[in-house]
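Complex shown without one protein chain; remaining protein chains in place.
When the chains are written out, they are named A, B and C in that same order, and each has its own residue count from 1.
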Amino acid sequence: MVVVMKKGATPEQIKAVNERLLKSGFNVHLSEGVNRTILGAVGDQQRLEACSIEALPGVENVVAILKPFKMASREFKNENTVIKVGNAFFGDGSIPVIAGPCAVENRERFLTTALEVKERGAALLRGGAFKPRTSPYSFQGLGEEGLKIMAEARDITGLPIVTEVMDQKSVPLVAEYVDIVQVGARNMQNFYLLKEVGKINKPILLKRGLAATVEEWLMAAEYILDSGNEQVILCERGIRTFETYTRNTLDLSAVPLVKQLSHLPVIVDPSHGTGKRELISPMSLAAVACGCDGLIVEVHTNPADAWSDGPQSLTPHDFELLMKQVHAVKMAVSDGGCEGLQI
Amino acid sequence: MVVVMKKGATPEQIKAVNERLLKSGFNVHLSEGVNRTILGAVGDQQRLEACSIEALPGVENVVAILKPFKMASREFKNENTVIKVGNAFFGDGSIPVIAGPCAVENRERFLTTALEVKERGAALLRGGAFKPRTSPYSFQGLGEEGLKIMAEARDITGLPIVTEVMDQKSVPLVAEYVDIVQVGARNMQNFYLLKEVGKINKPILLKRGLAATVEEWLMAAEYILDSGNEQVILCERGIRTFETYTRNTLDLSAVPLVKQLSHLPVIVDPSHGTGKRELISPMSLAAVACGCDGLIVEVHTNPADAWSDGPQSLTPHDFELLMKQVHAVKMAVSDGGCEGLQI
Amino acid sequence: MVVVMKKGATPEQIKAVNERLLKSGFNVHLSEGVNRTILGAVGDQQRLEACSIEALPGVENVVAILKPFKMASREFKNENTVIKVGNAFFGDGSIPVIAGPCAVENRERFLTTALEVKERGAALLRGGAFKPRTSPYSFQGLGEEGLKIMAEARDITGLPIVTEVMDQKSVPLVAEYVDIVQVGARNMQNFYLLKEVGKINKPILLKRGLAATVEEWLMAAEYILDSGNEQVILCERGIRTFETYTRNTLDLSAVPLVKQLSHLPVIVDPSHGTGKRELISPMSLAAVACGCDGLIVEVHTNPADAWSDGPQSLTPHDFELLMKQVHAVKMAVSDGGCEGLQI
Partner (left out) sequence: MVVVMKKGATPEQIKAVNERLLKSGFNVHLSEGVNRTILGAVGDQQRLEACSIEALPGVENVVAILKPFKMASREFKNENTVIKVGNAFFGDGSIPVIAGPCAVENRERFLTTALEVKERGAALLRGGAFKPRTSPYSFQGLGEEGLKIMAEARDITGLPIVTEVMDQKSVPLVAEYVDIVQVGARNMQNFYLLKEVGKINKPILLKRGLAATVEEWLMAAEYILDSGNEQVILCERGIRTFETYTRNTLDLSAVPLVKQLSHLPVIVDPSHGTGKRELISPMSLAAVACGCDGLIVEVHTNPADAWSDGPQSLTPHDFELLMKQVHAVKMAVSDGGCEGLQI
């Protein structure tokens, strides 16, 4: 931690900061510059919160040197975390694709779509039983009924299932039914929910918050890891920007960035990330090219008839084509030519 | 709702959209323009979600005409909602000031601060018993112990108390102790929590989300109203922007804007809104000048010693000065000269 | 400057950074922490660009300690810069109000509005002769003809005039006609234009860029100051955020913040800052309450008939009311009660 004193800070103020740092167990290096006095504090940053120093008289600024996440960092664990779900592996260099409709609407439709995506190469099924909706008047999902339909689809297809949990109380219920429990973007900093899913023994799909930085996202993962669950799959799903032609702005640079900072697998959701059907395929391929560990894509047997998110769902036919392209691009980047790929 | 067809949409596609709208009970006006065909759908928009139309072949865009919030809107209820808590009124033209430390740290400190802010004119006490922290390693609050200390402070000072609830499960506990239950920025779209606080009989202080639009904020209020609780106090607390010198960017234009769109009272939090002690007073006065219904300000008996948010806390002395200034500005805007104030 | 080395940086890498810093004339303090080695470089930061250090092998991060602006800073010049234009003073604690239509549309209308705003207390006239328009097909202003009309209005009313210059080549022409030359938000980082207006002997009204930080804004002012023109008036005009109900988000916290960081006067443009007529008056009063040095407000004799920006223009009648309110709030904050105002 580096503490920058204000120009004209008094010797007493500098002394007070120095003493506070020493008392907290830091070694302190004092540098009196031309314009500023700086105190470099060496030690375990966790012992002291930066802001308590920032409030001391004469302090201009406190600069943290270490990144705040620990268990999620590559420094803590150097090798990739690989998460196995059914026959799929997240983090081992393969590209498992999770596919299915936005919401589970009814038994027949879901089973139809499930079979269609399985046939075309999906490795897992997705579907929403509890839906986070901006409006209380929008369809909120089928609830446990939806979970049952998903479980039936798993029995039929053999594919593991993924669904979102929106509140602490439902965690046991959801965890009982599904193979991967998703925490949605709006709940990325719902810390009680993070702690709750940190206590179960199922992989967690943690979506990036709507306007979250990569650091905040990794800190959310840290909550889950710190609560005892080491199986966290991160999911980039677009961030909010000024752009209005797309629903969100898919931040693909987060993929190689997170893979440098963390050992956790990162997958990409081009459906929510763009909100436009025509952009799903190109952005899926881009995600593969920059090193993602999987994709989660909305597919609906009849998008024009979907109860939610139809405009960002692929048809089964489009999905089939996409799977071929994903494979081709994956081959290209895994090939000899890309061996030295700087990820 | 206005549906814009793509250039070159076929008559069949237009017909399909038309039929879907008619089936949903809308009256449809068809306009064939030079470059685009447009369908204006007149009726109850709630019956149909825009996105299901957007997914139909040939549709370029769907434009919603009505605002999505209903119970929160001035159209639904024209007169201001006035919420009485103890002797304070939110929404009647007065400026109740809620003051206290960021976190309840221990009994003695909290009681000291409570007496200090009461003496200087605070109308309510604030304090955090459950703290939403980005890091799992930061101080998370005293929990129920903190609630008890706050309740004792209420007994001693006679001032009502406000604290944040972070999860559904704790709602009954928190509601038992405090007079106003706060929903924090990170939980603004924690829809289950919104529904839960919508069932209790205490006023809710609903903070605006970190990157939320005014519409999303009012939709969050709508969740609470729709669940049966009509006592919602909105709180502007700054939004995320590119600016790094301040913690957030306090969006004061949200105050007169929300008062036009909604009947609910709006208060302002200049402490979280700026993150800098020196900006709290000027921004508090600005909030009063543009018509806010109250303030919530962090005051700590010794900010340099605070466990959290010291840099954005006023000393009791600064707070005393601020209260005088708030009074002066309020007088000025309420005066003859400002009678026609365009709010 | 503080240089943070990567975990595992080699002694050779650390040595190389050390030598580069020494060669550039810095004194270097080396701190070997538990997890990171840090080099504190004390000296004149201008001599070395941070990024050249950042590119050295083994460097994780370079943290600048000093703010990059010099001539614009309060450290460079402690007392407020006061700029006199006609009988108006910017920076002396008064609130000169600049008023007029967005664009000069024709002679008659402009003269009418000019007389109307003068009568109601405006201190200067504004009007656009060259208009920055997103679309090449929109009205681009009357050009020199507009300047002539403005000059005539000055002759008639005695009020100084303000207009925007959009390109280097027109600087001499505009400077010949007007009393304050405005650089618009879209040109805040048009560095050649900044240098050009830095060479003339007229005050410059420098608007904040659409998505500019306060630091970038002050660096733009630095370009003008460094080119020889010390008369810079800063103008907050709203920044881009996700909010769609307002045209921009007026960042009023920039007012007290800039007044702490810099000696330059700061005025506020609530018309562009909000884009909504109903918000102009409340936000003007808020700007006064938080310490602005002036206002620039769009007034049109008949807003519904304006060629541009009608929705954000006041009528002369509204403007009259606003002037009274501005006066009342200014009195309140200047009064005894606000003497200790923390700005």
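Going forward, a residue touches a chain if its C-beta (ideal position, glycine included) is under 8 Å from a C-beta of that chain, and two chains touch if they have at least 3 such contacts.
None of the values given here were measured: they were computed from a predicted structure.
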item	value
From C:K7, C:K77, C:R107 or C:R240, residue that would touch the chain that is not displayed	C:R240
Full-complex contact with the absent chain, from C:N18, C:T112 or C:Q168	C:Q168
Contact partner of the left-out chain, one of A:I239, A:L264 or A:V299	A:I239
Where the unshown chain meets chain C, residue by residue	46, 49, 51-52, 54-57, 68, 70, 132-139, 166-169, 186-187, 189-193, 210-211, 216, 219, 222-223, 226-227, 240, 303-311, 313
Those residues of chain B which, in the complete complex, touch the missing chain	2, 4, 7, 27, 29, 31-36, 38, 40, 42-44, 61, 63, 65-66, 75, 240, 242
Interface with the unshown chain - residue positions in chain A	211, 213-215, 239, 241-246, 249-257, 260-261, 273-274, 276-283, 285-291, 318, 321, 324-325, 327-329, 331-333, 335, 337-338, 340-343
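Here is the rule we go by: only the chains that are shown with their structure count from here on.
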item	value
Chain whose averaged C-alpha position falls nearest the assembly-wide average	B
Chain C against chain A, contact positions shared by both copies (same if over half, else different)	same
Most heavily contacting chain pair (counted by C-beta pairs in contact)	B-C
Mean-CA-position distance for chain B and chain A (Å)	27
Chain centre separation (chain A, chain C; CA means) in Å	38
Contacts with 2+ other chains: residues of chain C	242
